[in-house]
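One protein chain is absent from this view; the other protein chains keep their places.
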Amino acid sequence: MANRIPVAVLGATGAVGQRFVQLLAEHPFFEVTALAASDRSAGRRYADACNWVIPGDPPASLREMIVSPLEANLPARLVFSALPADVARIVEPQFAKQGYAVCSNASAFRYEPDVPLVIPEVNSDHLALIARQQETRGWTGFIITNPNCSTTGIVMTLKPLHDAFALKKVFAFTMQGASGAGYPGVPSLDILDNVIPYIGGEEEKIARETRLLLGTVSGKEKCEADITISAHANRVSVIDGHTIALSLGFENPPTPDEAIAVLRAFCPPVDVRGLPSSPKQSIVLRDEDDRPQPRRDRDAERGMAVSVGRVRKCPILDLRLVVVVHNTIRGAAGGSLLNGELLVKRGLVK
Amino acid sequence: MANRIPVAVLGATGAVGQRFVQLLAEHPFFEVTALAASDRSAGRRYADACNWVIPGDPPASLREMIVSPLEANLPARLVFSALPADVARIVEPQFAKQGYAVCSNASAFRYEPDVPLVIPEVNSDHLALIARQQETRGWTGFIITNPNCSTTGIVMTLKPLHDAFALKKVFAFTMQGASGAGYPGVPSLDILDNVIPYIGGEEEKIARETRLLLGTVSGKEKCEADITISAHANRVSVIDGHTIALSLGFENPPTPDEAIAVLRAFCPPVDVRGLPSSPKQSIVLRDEDDRPQPRRDRDAERGMAVSVGRVRKCPILDLRLVVVVHNTIRGAAGGSLLNGELLVKRGLVK
Amino acid sequence: MANRIPVAVLGATGAVGQRFVQLLAEHPFFEVTALAASDRSAGRRYADACNWVIPGDPPASLREMIVSPLEANLPARLVFSALPADVARIVEPQFAKQGYAVCSNASAFRYEPDVPLVIPEVNSDHLALIARQQETRGWTGFIITNPNCSTTGIVMTLKPLHDAFALKKVFAFTMQGASGAGYPGVPSLDILDNVIPYIGGEEEKIARETRLLLGTVSGKEKCEADITISAHANRVSVIDGHTIALSLGFENPPTPDEAIAVLRAFCPPVDVRGLPSSPKQSIVLRDEDDRPQPRRDRDAERGMAVSVGRVRKCPILDLRLVVVVHNTIRGAAGGSLLNGELLVKRGLVK
Partner (left out) sequence: MANRIPVAVLGATGAVGQRFVQLLAEHPFFEVTALAASDRSAGRRYADACNWVIPGDPPASLREMIVSPLEANLPARLVFSALPADVARIVEPQFAKQGYAVCSNASAFRYEPDVPLVIPEVNSDHLALIARQQETRGWTGFIITNPNCSTTGIVMTLKPLHDAFALKKVFAFTMQGASGAGYPGVPSLDILDNVIPYIGGEEEKIARETRLLLGTVSGKEKCEADITISAHANRVSVIDGHTIALSLGFENPPTPDEAIAVLRAFCPPVDVRGLPSSPKQSIVLRDEDDRPQPRRDRDAERGMAVSVGRVRKCPILDLRLVVVVHNTIRGAAGGSLLNGELLVKRGLVK
């Protein structure tokens, strides 16, 4: 583990920040050299500053680290950002300006025309925007982003189907776990024995981000794919894992068996496959009637794969199927980490 | 409460049977004169024979009643059936043959061309099939049925919209409470911190029963409405209450405001409105962003109303909205009881 | 309902405040003439100011009432307080000084020697302290309090046993519902698939309040009963209802049957029995092996009774048993309301 790249986590004490810290402990590419958070936490031991809410304990190697303030002078070359959107909007450009590569899980810059929104298995070519971003903004560093948690599961599933059969329409009904709202997040009185059929902004994010991820980068900016998307977002009584029922319409409609064959054959770019956090299989096909299920499938491939099942005909569009994705691993910290690994692999961070 | 009609409950010890018993205690039209169940329970005190799983206690007036076997010689004129489908298929015709009116919550006869499948607010005219049924089968009694729990919530919501705007397409995405599977039903290890994206037979029932309920009765049989339906059925960690997200396409598409006006104005036939179990409002409109929710809305109008909210445009079809229905009251025992009350009101049981 | 006494609710927008509002709608003794809350809510319509988190909807008659600030000039003679302890400590004396009778659910004054801590069925004679309180403090009004939610369930059960057999030792092991922590209260990530074996301050409250309630009032102050109490307080994944396992040691140990007989025979003072919110039976004995259970028993007698079961020998002390109490009804707003009704009955509020 010699010559690892020094990295920092911004917003290290929150729920997503904790996942970053957990996934970065003992990482072959990266060494955590700073943990930064808001003024309330800065100056305290990490183990004291954070109320650890994910499984296990804070990594022993980082418990004693003193939390830094969110200033762009950290001893790192790459920073992973778990900041809330409003803070990210101010802080992340300061880091990019100072030469840091910023892998952001925040939504603040996802829709900027020159900021890549990337899932390595899906659209790693969008990293080409980085050069354009640096040129336009005069930054020596840059920002790249990963999508919303539900979108990640949806798009990883849609990518091979879109390539093979040309998607036109997507119904996405989500049943999202409570951890998607962070901590303290959803009050228990709202979710025990209940469903909340509303998550603010989520339906719009799913529609727009899906079109961006399956779209193209033409020279200077992103072009959305021509797909119509109708999302229904719901919160259910699940801790981790988003379950998404999809109905899909295509230009060239496949049979369920053809769709399954394409999903099974999916293979990401070769340099993505070898990344430390890459799942061996990006898409795990389940053939039981009643799978995937969030508790039983969210941890597939250490939480980095999506699980897909119930592929069958749709009476209105062409196909129905069900997807499960681990929202705080693949759909947040793990997705951002994979982006960081890809930057290293492609020589964009050294 | 003089001259009440003597009624029996078939399958009185199960979860739906218990709801019948609870709703029939102190009923202005009906007096429970027999509780019947399988041989395992017959001959025992009702309070001993049943493991009461719904809120409250068995009605004091019925605790001591001795459970009868499922034989068509009960001291009643109308029987409410909470039997499982396979038992219902054998037992219910025996009662109908012996002159009993059978209000069945089972699916066994819902699809027979001469057996009415009825929601009083929606298609009370389908009761006209009773005469045909008696003629064809040579029965002095008859069978009428109420639909599946999810379908009840869906169709009560769709009825006024279909009348006003002519439905063509329905996406129905359900998140169903555990009580829909009866008792013992769903193992806790399957539903704690989990979603089961599959309920055997449910998607087909929703499609077919919706078309039948919104269809017509032409002389001798039922004609399905010309509506295409795609259902995704899911079990979630909720006790009572099914939440259903709908996307709807119409011949004459309304705006959300037009749809809301029609839902708000909905008024069932006048003789239905006066029934003892009729809700004052069949459809309760919620205008909060995050309602209806099963725990907070399932008991609207003593569990007999459906609650509807989040009426908004759909990017693919025309409208999106959310429905909550109490599955074991409106969607099962309460729906069947309302059918029984309608029979009395219309003079079909005396 | 002529000549009802005008009352106000302090802290009317919180979870306990909502219960007060729900229980006071259509009350035979009281008419709600003001709803008061913090500056954030004052000046707004009640229906807008409060996020209604308990079942049902805000009473139609109070939805439009404008929320008042927490100032001691409300058009009422009695106020029910659902204020947090730190606010109660400042605000409640202002009302008492201005001549209001204050029935407080807060813990702020429970331990003051001249402030009655009362459960009507248990120690209504402690109201004698009111005269002393007014004299000492120079108030024309006064404050009375009801105990902590767990304590209420425990003491209602212990009272007849203590009178008959002289309690010496109490082990109280609680499994408390989430609503006890108010709203937003317990984060869902802390309680789904989990137990929190800690509730700050609860074990001390249970011990002290139990001794005070079972103690005496000697002239000028309260004397704690000579009972040793060891409490273990836990939060479990339940919405409403606290379940408490007790092991009890007595001066004159009863057999389980003797204890059951005494519990069954329990009868509160005659003027308490007739109060509008009094349960017909204060203690409901369950004889099933596996009852009481919070979901199935919390609503006994509209949530105002305690349910008791599993009365059996204890290998170390004398008796083991299980109690369920509805924590936000009997253990909070309902308990305070009953205190208010008793004040009226005894002529202490006119």
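The first chain written gets the first letter, and so on, giving A, B and C; residue counts start at 1 in each chain.
As a convention for this text, a residue touches a chain if its C-beta (ideal position, glycine included) is under 8 Å from a C-beta of that chain, and two chains touch if they have at least 3 such contacts.
As the structure is a computational prediction, the values presented were derived from the model and not from experiment.
Novice: List the neighbours, among the chains on screen, of the chain that has been left out.
Specialist: Looking at the entire complex, the absent chain's contacts are A, B, C.
Novice: From the listed residues B:A42, B:L192 or B:V262, report the one that touches the chain absent from this view.
Specialist: For the chain that is not drawn, the touching residue is B:L192.
Novice: In the full complex, which of C:L24, C:A76, C:I154 or C:V236 touches the chain missing from this view?
Specialist: Reading the full complex, the residue touching the unseen chain is C:V236.
Novice: Can you list where chain A touches the absent chain?
Specialist: Output for chain A: 55-56, 192-193, 239, 295-296, 299.
Novice: On chain C, what residues meet the omitted chain?
Specialist: Touch set of chain C with respect to the missing chain: 169, 171, 173, 175, 192-198, 200, 207, 228-230, 232, 234, 236-239, 243, 245, 247, 289-296, 309-310, 314-317, 320, 322.
Novice: Provide the residue numbers of chain B that touch the chain removed from this figure.
Specialist: These residues of chain B touch the chain that is not shown: 15, 53, 178-179, 183-193, 237-239.
Going forward, only the chains that are shown with their structure count from here on.
Novice: Chain A-chain B contact: same residues or different, taking over half shared as same?
Specialist: Same residues, largely: of all residue numbers at this interface, over half are found in both copies.
Novice: Greatest Cα-centroid separation from chain C: which chain?
Specialist: A
Novice: Cα centroid separation between chain B and chain C, in whole Å?
Specialist: Centres of chain B and chain C (C-alpha means) sit 40 Å apart.
Novice: Using mean CA coordinates as chain centres, what's the chain A-chain C distance in Å?
Specialist: Distance between chain centres: 47 Å.
Novice: Roughly how many whole angstrom separate the Cα centroids of chain A and chain B?
Specialist: 42
Novice: Provide the list of chain B residues touching at least two other chains, using ranges where the numbers run on.
Specialist: 192-193, 239, 295-296
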